[in-house]
Every structure is written in C-alpha cells, then in structure tokens.
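Only one protein chain is missing; all other protein chains are in place.
Chain naming follows the written order as A and B, and within any one chain the residues start at number 1.
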Amino acid sequence: MTESKLMVGNKDIVVPGDILATGMEYLPSQGTYRKGNEIISSLLGLVRVEGKVINLIPLSGAYLPKKGDTIIGKVIDINLNGWRLKTNSAYSALLSMKDGSNEYIRRGADLSEYYEIGDYVICKITNVTSQMLIDLTVKSPGLGKLEGGRIISVTPTKVPRIIGKQGSMVSMIKSATGTNILVGQNGYVWVKGEPKGEILTVKTIKNIEKNSHRSGLTEEIKQYLKNNGGKDGI
Amino acid sequence: MAYKKRIDGRKFDEMRPIEAKVGVIDRAVGSSYFKIGKTIAYAAVYGPRELFPRFMQNPTKALLRTHYNMMPFSGSGDRVRPGPSRRSKEISLVTKHALEPVLKLDDFPNAVVDVFIELPQTDAGSRCAGICAASMALADAGITMKDLVGAISVGIVDGQVLVDLDYQEEAFDGIVSDVPIAIIPSTGELTLLQMDGQISKDDLMKGLEMGKKAITQIMDVQRAALKAKFKGE
Partner (left out) sequence: MRMDQRVKNHILKYLSQGLRFDGRKSDEIRDISIEYDVSKTAEGSVKVKLGETEVLVGVKLEVGKPYPDKQDEGTIMVNVELLPLSSPDFESGPPSLQAIELARVIDRGMRESNAVDFKNLCIEKGEAVWNILIDVCTLNDAGNLLDAAGIGMLAALQNTYYPKLEDGKINYKEKTDKKLGLKLSPMPVTVYKLGSYFIVDPLKDEEMAADARLTVTTISDGTICALQKGGDLPLTLDDIDKMLDLAIVKANEIRKSIGDKNAKK
C-alpha cells in the first residue's frame, strides 16, 4: 500500500488539474475529484483540509442558487400568480402571491401594488428544483421590498468577506458611512444613505472585493474608511 | 534536410516566449491575455447565463459556445474583413471541441457559457493561443473543470520536426506541415488535432511527443498567471 500524502496546505491557491493529495486516506469533497491514487482540483480555489476531507472554496464564478440563501432580486415580470425576479444568475426565480407578502393577497388583486417591475426585493430561496426552477419567499423578518438606495453587484464568491465574521465587516462600514447595507448571497448589494456615505460604501466594498485574499483585511479597511472621511469610533 | 537552424534561432523543441495574465476584462466573469511570440489572444467568459432561443437549451447541462475572431488589423497582410468567415467558424468549432472534454457543466442545466476569443495581433498559432487563453478564462470564471487545456502547434519544416511554427516557418519554401494540437495534461489525451501539409507517421508521432512536453511548460505559465491574480499584490 502506498503512503497517503497531502501535497498542498490549508489556504493554498490551486487551479484545475493541481494534485492535492495522493493515496487513499484522503477524501475528495467540493471542487475536487479522485483519479486513481490522486485527489485533483477541479476549481480555481482556496484549499481547506478538514481532517481527511479536502475541499476547495471557490475564488470566482457566477452565482448558483441554493435553497436557504438570502438573495436580492429584481422584479422583471408580473403575472397572474406572482412576480418573476432576476437573480444575478443563469436563472430567474418566482415569488408567488402567497409568499410575496405577510398579508393575504386575494386572487385577482393588482400585484403591482406590492412590487412593480424594476423593484428590488430581498428574499429567501425556499426551493430549487433539478431544472433550476426557483421559489422565493419574503415571509421572514428582514425580508421585503428595498425602498430607495442603490444596488451594486459584486463577485458572489466575495460575499462572505464583505459580510465578515458575524457581520463584523458590514457593521463597520455601516457605522463609518452612516448607510444601511444589505448583502445578498447572489452578489447584489443594496446601499442606502446620503450620497457621500453611499459613495464611500461602494468604494469600500469594491476595495474588499479586490483585496479579499489578503490577511489583515479588516484592519486595512478600517484604516481605509478613516482615511476617506468615515466616522471614527468603530 | 535543409532546415538545420531555425530562422529566429530557437531550438527545435523550444517555443516562442510566453506571457499570460488573468482578469483583464472587468465586465467578464472570467478573462485572460495570452501572448506567444508575436501572437496575442484575449479571452472572455460570460455565464453561465440564460440561453435563448429556448429550443437550444439542454436540460442536462449548460451549452458551451465559442467564438474565435481576428481583429481586422491583426493579420500579417491586408486588413481582415470583420465578421465571421468560414475559417473563423471552423476554428470556433474545433476550439469548442478542444475545451469541452475538461468542463463539467451539469450544475447549470439550460444555461449557456460563452467564450469569446479576440486576436489583436497574429503571427501563426493563433487558434492554439486562443485555446490557451480560453482555458485560463474559464478557470477564472470559476467553471468546474478537471484540468486546464494547453495547445501548441507542432510540425515539420523541410524535414525537421519542431514545435510552435511561426509565420516565417509556415511560409517556408519547402515541405512544411503544421499540426495544431491541444492536450489535457493530466491524462495526456488530445482534444485538438488538425493538420496542413504532409508528414510521415513517424514524424507526426515524434512531433506529438515534443508538443506534449511543450504543453507542460505552457501549463506552468497558465497556472502561475491564475494564481497571481489572487495572491497579494
């Protein structure tokens, strides 16, 4: 029996085709596959070894809708049963009449009184079928129509960095810029405040997106906000 | 055998200098720049995105579309008329076949992945440069793929087997054959194989071996470029 050997370290950047481990002891998980004696990368990603399981955190790529995700969608169509939303992915999603509001919407009601075409709505994905038919709901606290503000789109894989640990990064930006911020897992970000605060927020988020791989990012962003007119006392 | 020394002084198994960069087109999901000698290719990937018309949708996986195009000023002679030609359509097709075997597109049923390859400057080997660029752009776009793909031309110039023919060699007065190939390095399998000219079976096999070695070097450049985008500074 050949000896099992890990060829990469935690947080290494790997590209498709890179050999991550040899031997049968390790187990391939997300973004990797086994070929004979080897575990090979199938993504551009960051290595994460958990015990004997090797998986990759993707560094780039389009959004793939998943059940349970909170996303921001844009209303692109209204039909008899509900609203169709663009989701910044290859698939649009359906917000049905019964899931579109906490109040009861009777059949035949004018649905544009709830959401008009062009409105942005923060909602939760309740179901994704194998053919990527997607159902949404707003029946949870914090969900619903986003009034005013502006939307920017970021690389979906950077969303966790923008949110930060337990939302620490987002809270820091909010208090420094005096804006309200909501981040959808799909890469749409809603920012609302005064123009100056919004501009600083957008620039800060772009900065995080660009430097998301750096360690000590939180400290860097704190300094960035300070240098660019953000409020102190974070 | 008249071709004892290459016109530009390279060794017979030596490629022209290669440069590669990833993330060069902001609006694309993935993008790259690949330069080999005087041939330059840009590639951009859009998608997976919604595919219309609907009848083209495949319920089991995303469709891959590839578009190869020479910019009008990129040829070695007169201006190239813009728009698709029979040549560019064929190259788009073989490029698709060169890339598709490594891609895993079944996470995105009914969708499409578009790959656009544009050449601002060419000096032979443009389809291979395009495939190298596209392969990096696909990885940069976060597409699941079992390996990168590398491509290079091999062939003979006046009896001599060599890699990476440039324009002067393609136009050499004597027997020339040009064999563009693409290889999946981890398996050694070929995904592109075409030929212009004449070659013996022995020389062809010798050329393919030479090309395989060259492609491992291309792969190193591609890997380094992809990693560089996400490393500090």
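What we mean here is this: contacts are C-beta pairs under 8 Å (C-beta built on N, C-alpha and C of every residue); 3 or more make two chains touch, one makes a residue touch a chain.
Predicted, not measured: the structure shown is a model, and the values here were computed from it.
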Hidden partner chain, touching residue among B:I25, B:I199 or B:A214: B:I25
Contact partner of the left-out chain, one of B:R6, B:H67, B:K146 or B:K229: B:H67
Footprint left on subunit B by the chain that the document does not show: 25-28, 38, 40, 42-44, 46, 49, 67, 69, 71-79, 82-84, 114, 116-118, 120-123
Absent chain, residues of subunit A that touch it: 118, 148-150, 195-196, 199, 202-203
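One rule holds in what follows: only the chains that are shown with their structure count from here on.
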Contacting residues of subunit A [partner subunit B, same complex]: 13, 15-18, 31, 33, 35, 40, 42-44, 58-62, 64, 89-92, 130-132, 157, 213-214
List of subunit B residues in touch with subunit A within their complex: 29-30, 47-51, 59, 62, 102, 104, 107-112, 139-148, 185-186, 219, 222-223, 226-227, 230-232
